[in-house]
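Note that this complex is displayed minus one protein chain, with the remaining chains in position.
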């Protein structure tokens, strides 16, 4: 009888607890998306959060770990404290230092309650009993003390600017961009040690042969971005300025597409500022005003690009982005443009009913000169950039491309 | 109550107009394949009496010959001007505001169209439009578009370069059309609404208490564009009210069922599907001003309908068209080129070509924007089962069907879907209600599956889930409820012939994929933490034919023994030309040497028609059939899986006549040569002993005679050397007596013309014609072919993507004509079913195909990697005997795979998916919340 009574008494409490858990888990699901855990911890074709994603770094390949609640291979034995400590300090319960591919320098700023929610969410997932592949870095980066040392130098260096003169959206955006979204990890240049060069915060980084462009407000506006388009771009992966590709695709795929419109707008507000600079408009330049190289490039454009991007660079809806207004053409550094022309872009599913087909690479079909001419045609016509690509620039990239990991 | 139009192919309202119609044979070599699909050098090798070695059209098709209408340009056409003009349709992409004209000012002067055709032109010039495709083929200003993509004008350029440049500039622009006041969507009543109620007798073999066949289909009144049924129906009311009374009682029982019943309820939805026939819609026409001849090359599954409707369009127009030459190509459509309005846009483009040949040919974006789609269904199913006996008790299925912006076959698709919902099961009581609604979506029409894919796949998901709920093996539950031969379908009709679903269930149950499914799943899941594994089964049987089939064929044999076959059926890739040519082997000892498909010119049969075969009263049929030239229907399109059985019926009956009244008497004459009746005299000669052996005829030990010698003899003796036949089927064949020599055999035909010797055709005067009772329309289906499929698959836990690992199917289609073609249909149908179940999806409205931005980058068609190309198997059940008819199976093959996939997903994930397609997004949602 006594047991029965206890049972009855406990039921409402348990139910309320379960509902609390449920809402905590839901909050954690959302926060895990804002922190983009899946990008590194869910391998393509693998179970969620079971690890195994290869992350190319200049020092070797780092593999995302298993963060399912499996006690042996995952974080099943972590307490919430352990989890918070690992996220924000880069140290496991056993005292092992994490590689800095785990963005704990950014997560360092994460609020405890947010880490706890993510923890609750991850612990509610299916445990996957499988070890992630061993990371194998070359000396000295295979030395964990080295990582600890690096950590010692830089770990606390970035603090959010809590200036109260900024709007609440701006501050929310700051938290999302700097802490959760850890945008700076790619969009900030890194020093020779591999640590972010915090003096040049968000000025643009480099990743697997591509440039992660500057996210500074002036630079974004210069490349044609306004707040709405930027938020739309993060949500849908496409905007009049282009579509996400390369390493930005998984960010959209796993993370930003799931964020609320308010949060995305907040991120755009933070990046462009409460008073954003005006987005620069560029009128296409007429053919007859272009350099000789660019004028030669036009026929290559018609031969190999116009079928999808349109004869006048207008693009085709849902097929290929417009060149007119395209943000990649406006980068002073032509690396990304040339890399895409050489390597192409693989087919990708976008949110909703969008799917971008593969863009073929033209490394095999166009010579260095043809690619330089084509690049100059694109930059001069639609990019507001000079036609200063030389065939040798293409040759250098072609070399890199050939050596890049597949 | 007015009968809604239920005609699946009700195109002929009367005899043809005063405009002569022919399919002119063309001499150009380029047309060898298009118009006389002989395979040039390989013509003698494609088949032998023992079977087809390859498709009759294979050599042309594999070597890039011009076989499609799409391939034809003006300069390919003998007698046409060389210069080809090109046209495009300008379309409105909103359906909530009035259309107020268009603006092409963004085109430079040099790129402005040479001719623009609008509704004003059609009106002024008296160009009608097929009534069944109306209203407003080109939308007049001031009206609200009926649907997204409603055409407003045809633009014509007289050279390719300017056409292409202009089209590039215009495509995807949303600022070409001016819109006016906001009106909201145009509201219209349903395209059709029907109900089929059956209360069986004591046993499945006793007479029904109530059913469509015994009593009537039920029709609602329409109020506020919705079907309304009597509130308080009584058994003393009219027949309709009685039916609703029975339905109401069923509903009451389902609401308050006996204790030992399980009542299952679920809602199922199906996707909006683009047929994606790779040849987009196209036509190319030239109105020859000198002769008043409209020459028209067109891609269509129904050349006969296209030709006759075109003639009717032009009747009374200012265009003095005196003759129409229609040239259908080999094509492909999966139904989407049947009863397709596009044909008539192409006709209009040709009329306004100012003497130039004009080609109107969709690109893929345009095809998505205007091509006929598969209907999405929204189904509410309830099924009651007795837990002790496992016998189904009551099935109630109410469904809404979205027909899109133009009335095509939506009413009929809704009806066919409802009457198929029972799948392979016997249901003692059933209440099936179905309504096809208009919407602003791009029009839906005939497409492979024709409603049955939607409803039967859902039934198979329901039965599987119900088995789980009852904790019985899904195959056992199916076996307990299989409709056996002699039992009635949900309309109260008895299906034709033996029913072999039970054999398939036995085979599936013994198959390792099924037997070991759970151990295999558990083992693999232990080894592979990234995936969930599962196996599923489903079985369906589908009707073939339309309930008003009108095949035509002629078989002629010349004095050298060459066999020439003409068929009204057209080859859409299914192999009709090949299989029809093979059909004559049983009677003539070898396949046809020449075959002409898509033949629309049958002067020798001089038939006429009137009335609607689906809705006419018995008295009207009795009266009309007194006219010996009348038939309920002149011709059928190539659709509804109708070639294997119905087209074959005509080919075989024609060949049988040539044999019976030509070659056989010729053989008797040869064997009887000499005194005392020659070599035949000591033996008894019987027709049933006749056998072809290696192209020679023998019987009862007579010297084998080569075909050529028999043919020569038949010609010499003035025997029957050719037969041209027409037949009519309303779930049973019409028959009549035909005077032939001194006999008057009763044949399952309603028109026969024969040639005696080298003469021209003589039309035989039929006597005592018997058309199937009009009440048989209410059977809705009596011909079925079953297919069963097992699927093994895995689901990625992270991405939600499904990978089909292996599948195996059984098909029963009587005696296959060419087994390779049957297998090809099966393999292709399974791929299409995979698309329907897992991959293919579009929004219906503003973001959907009507906006002109859809293509196959977004619309995922099945690729090889989706189909388990290397890991699939199938078997065709051997026929009961070699007298089994060949049965249609082009559609049923795609149905079980759908249910089997969804059932396998349940086995893998523990989740029941009821909305198709089961996309990765839906799976992720189910797995992870």
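Note that the chains are named A and B in the order they appear, and that numbering of residues resets to 1 at the start of each chain.
What we mean here is this: a residue touches a chain if its C-beta (ideal position, glycine included) is under 8 Å from a C-beta of that chain, and two chains touch if they have at least 3 such contacts.
We take it that contacts and distances are computed from a predicted model.
Novice: Could you check which of "ABC transporter permease", "(2Fe-2S)-binding protein", "Response regulator" or "NAD(P)H-dependent oxidoreductase subunit E" matches the UniProt name for the chain that's left out?
Specialist: Per the UniProt record, that chain is "(2Fe-2S)-binding protein".
Novice: Of the chains you can see, which ones touch the chain that is left out?
Specialist: When the entire complex is considered, the left-out chain reaches A, B.
Novice: Check the options A:80, A:109, A:198 or A:308 and report the residue that touches the missing chain.
Specialist: A:308
Novice: Which listed residue, B:824, B:843 or B:885, touches the chain dropped from view?
Specialist: Considering the complete complex, B:824 is the one touching the chain left out.
Novice: Thinking of the whole complex, not just what is shown, which of B:580, B:625, B:855 or B:903 touches the missing chain?
Specialist: Touching the chain that is not displayed is residue B:855.
Novice: Residues on chain A that touch the omitted chain in the whole complex?
Specialist: Residue positions of chain A that touch the missing chain: 287, 299, 302-304, 306-308, 311, 316, 319, 357, 360, 365.
Novice: Touching the hidden chain in the full complex, which residues of chain B are there? Just list them.
Specialist: 29, 40-42, 53-55, 57-59, 61-68, 70-73, 75-76, 84, 108, 110-111, 160-162, 164-165, 168-169, 275-280, 330-332, 334, 363-365, 572-575, 820-821, 823-825, 827-832, 855-857, 861-865, 867, 869-870, 872
FYI, only the chains that are shown with their structure count from here on.
Novice: Just curious, how far off is chain B from chain A if you go by their C-alpha centres, in Å?
Specialist: 50
Novice: So in the complex, the part of chain A that touches chain B is made up of which residues?
Specialist: Spelled out, the residues of chain A in touch with chain B are 29, 42-48, 50, 126, 128-130, 310-311, 316-319, 347, 352-357.
Novice: Which residues of chain B touch chain A in the complex?
Specialist: 168, 172, 529-531, 796-799, 841-843, 847, 853-855, 857-858, 860, 928-929
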